[in-house]
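Missing here: one protein chain of the complex. Every other protein chain is in place.
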Amino acid sequence: MTKRPLPSLIMLAYLLFLLLPIYWLVIMSFKPNSEILGAFTLWPQDFTLGNYRTILTDPSWYMGFVNSFIYVAMNTVISLCVALPAAYAFSRYRFMGDNHLFFWLLTNRMAPPAVFALPFFQLYSSVNLFDTHIAVALAHCLFNVPLAVWILEGFMRGVPREIDETAFIDGYSFPRFFTRIFIPMIGPGIGVAAFFCFMFSWVELLLSRTLTSVDAKPITAIMTRTVSASGLDWGVLAAAGVLTIIPGAIVIYFVRGYIAKGFALGRV
Amino acid sequence: MEKTTNQRAWFLVLPVLILVAFSSIIPMMTVVNYSFQDSFGGNEFFWVGLEWYRELLRSERLWDALGRQLMFSSIILLIEIPLGILVALAMPKKGWLASLCLVLIALPLLIPYNVVGMIWQVFARSDIGLLGRVVTDLGFSYNYTQDAVDAWVTVVAMDVWHWTSLVSLLCYAGVRSIPSAYYQAAEIDQASRWSVFRFIELPKMRGVLIIAVLLRFMDSFMIYTEPFVLTGGGPGNATTFLSIDLVKMALGQFDLGPAAAFSLMYFLVILLVSYVFYTVMIASDKAEAGQ
């Protein structure tokens, strides 16, 4: 194999472009506000963990993380539970209106959250779900369920029909076949779908902010509040930002072999 | 694989249907309802018919926002698609280095949108940000909160930073599915690097590229949080894209009627453009395959 210097160079430049802003955020989180605003330094001169201490000891901060985790987990579970049977139906059967239904589901992925912000607010208020985790989890289903159906359908199509037929001949009932045989077979697909549900629910702000006020307020919304009020505590904000990146980084590490595949398998 | 007809499959789809009905159809109906009415004090409504639509279509505000939006989506597509392909081709193919690159590249995708906005808000500031400081020190006058062009450059750079990786990951999946025999054959045929790309890699990436273009178009068309945090839509209205304008109208000014009409037209535009994109690309795909 010959060495290719140009690709390595491109890769290096791109990684630099990606990592520099993150680097800046990270070092900022270790600086006191005086250094952030007062001196322009490339690494912390006055290293401090104070910003992190503030977040981890103040409930109004760390409860934001807890809230985010709760609704993200709820959303992922709900999305997968409803998407699995639907994806199975789309991958195996032909039924009245199947293609229209599939396309209509995907159009929900194209719906701007901004369009839904106000009606969601009114809908969830009217059923007394405003400021609950389940409200945000359900709202995020708007774009995560279509995506999960899309990804899972792609993976399921890769499983030969003969598997189903053999199982039914062997006397498996549908629910037993589905949970015991089929779901384990598309394990990677479920992993990929869960990854994307996690991702899009975790990064979303507009809906989660609109649907919460105190009890279920996500970390991202707490951060925007800090931007507008209390004279910008950059250090704490940066620390909170760093903490929001970590769960994502961990998740990516675990699914690194499948991320690319997830989208590539969807039906075009 | 032949599918069998089975109307009972509807039962499997039912949960999705109920859920999506709750989170999509009911709110959508609310929006439709509002778009034909005017409200006083929040709870008295009366029918105004198509008035809001007529007003919107005449309002410069909407057209300007739409223009900005289209320009933004075109610019980022023109940058992110080629750059994403380039990065995908430059990725190491195997080993721990490939895993590392994959993880690092995917990182921006999992950062909450407002944090992305914040990162760039800081990074680009000329007093405390690395980028802003370096650009200013190089002698350029640069201030994204004052100058419209600077604001645009920053928003575009932020979006490229945030989303190019998605294109790369998709293309990388496409490139990796190419059997090594293709490269060997190309070497035997003495194909140039460009020919290898043009005749082997690009055709194999077609499918994922269609997905990439569609996703990037849709998502950039709905962009809200990142520019909202970075510039707040300013300076003036320079970076007020459709979603920002809509939220301002609906939640800021509580103009429910116009906002609802705006919402519907917004959604329709996305559907329409996505549909056109999709049809054109699938059609050219078929033409490519057939003949």
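Letters A and B mark the chains in the order given here, with residues in each chain numbered from 1 onward.
By our rule, a residue touches a chain if its C-beta (ideal position, glycine included) is under 8 Å from a C-beta of that chain, and two chains touch if they have at least 3 such contacts.
Going forward, contacts and distances are computed from a predicted model.
Looking at the choices "NADH-quinone oxidoreductase subunit C/D", "ABC transporter ATP-binding protein", "L-serine deaminase" or "RNA polymerase sigma-70 factor, ECF subfamily", the name in the UniProt record of the chain not drawn here is "ABC transporter ATP-binding protein". Note on the chain not shown: across the whole complex it touches B. Contact with the undisplayed chain is limited, among B:S59, B:S195 or B:T279, to B:S195. Remark: the omitted chain is touched by one listed residue; of B:G139, B:P179 or B:G236 this is B:P179.
As for the chain not pictured, it touches subunit B at residues 179, 181-182, 184-185, 187-192, 195, 199-200, 203, 288-291.
Operating definition for what follows: only the chains that are shown with their structure count from here on.
Every residue of subunit A that touches subunit B in the complex is listed here, in rising order: 6-8, 10-11, 14-15, 17-22, 24-25, 28, 36-37, 40, 42, 78, 81-83, 85-86, 88-90, 92-96, 98, 101, 105, 107-120, 122-123, 138-139, 141-142, 145-146, 149, 157, 160-161, 199, 202-206, 210, 219-220, 223-224, 227, 234, 237-238, 241, 244-245, 247-249, 251-253, 256-257, 259-261, 263-264, 266, 268. Interface residues of subunit B facing subunit A in the complex, by the touch rule stated above, are 1, 3-10, 12-13, 15-17, 19-20, 22-24, 26-28, 30-31, 83, 86-87, 89-92, 99, 101-115, 118-120, 122-123, 127-131, 133, 161, 164-165, 169-170, 172-174, 176-177, 207-208, 210-211, 215, 218, 221-222, 224-225, 229, 242-244, 246-247, 250-251, 256, 259-260, 263-264, 266-267, 270-271, 274, 282.
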